[in-house]
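Only one protein chain is missing from this complex, and each of the others stays in its spot.
Take a look at chain A:
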């Protein structure tokens, strides 16, 4: 029987810090990703192998999505958005390994990711527009919208992690229920569907993150003819 998805049970404690199943799986995913990245990227050459071509295709695809969304250079956002996508994808698909529960099926993991997106919006906004420019983004299209924009910045973050949590948790939950009721091979179509769901949810989370960042940067830009002295860095 599965435990409640709304409740995280610590496996062990490191001092006052409880280490849950989601944290442990995340560490394993991190180790696999970093080790794999190091192994695959240490022998890059001008004449690419099939492995290098696949890596370059992945990076180029992420760059293309960022460029299509923001219209700017993808370099400042690449690591954050790309890592979000890969981590969420691997985390979602990790539930297909018997005995492993996806970290994204735990509310804390999705909330942590949403908090990172919230903070990244502030970071990239202040970095690209300056503090005043970032604050001005809340006044778009006019100052009347400031309360609503502040509320929206919180609720959209909340909706992100709720959406991710609900989809992943429900998928895993359904598979577990079907497996417990119908036998070993019946949930396979649902697991295949879960692969697609995991991919789509990772894509949606990453795209929403870059959309929020791009919207903030765009809203904070001064109108035409307005002085830009408070926007020291226009790199984004």
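Please note the rule applied: contacts are C-beta pairs under 8 Å (C-beta built on N, C-alpha and C of every residue); 3 or more make two chains touch, one makes a residue touch a chain; residues count from 1.
By our rule, contacts and distances are computed from a predicted model.
Per its UniProt entry, the chain excluded from the display bears the name "ATP synthase subunit b", taken from "Spermidine/putrescine transport system permease protein", "NAD(P)/FAD-dependent oxidoreductase", "ATP synthase subunit b" or "Monosaccharide ABC transporter membrane protein, CUT2 family". The missing chain, though absent from the display, is touched by one residue of A:108, A:152 or A:218; that residue is A:108. Touching the missing chain, out of A:27, A:158 or A:173, is residue A:27.
For chain A, the residues in touch with the chain missing from this view are 6-8, 16-20, 22-23, 26-27, 30, 33-34, 37-38, 40-41, 44-46, 48, 52, 55-56, 58-60, 63, 75, 78-80, 82-84, 86-87, 103, 106-109, 111-113, 115-116.
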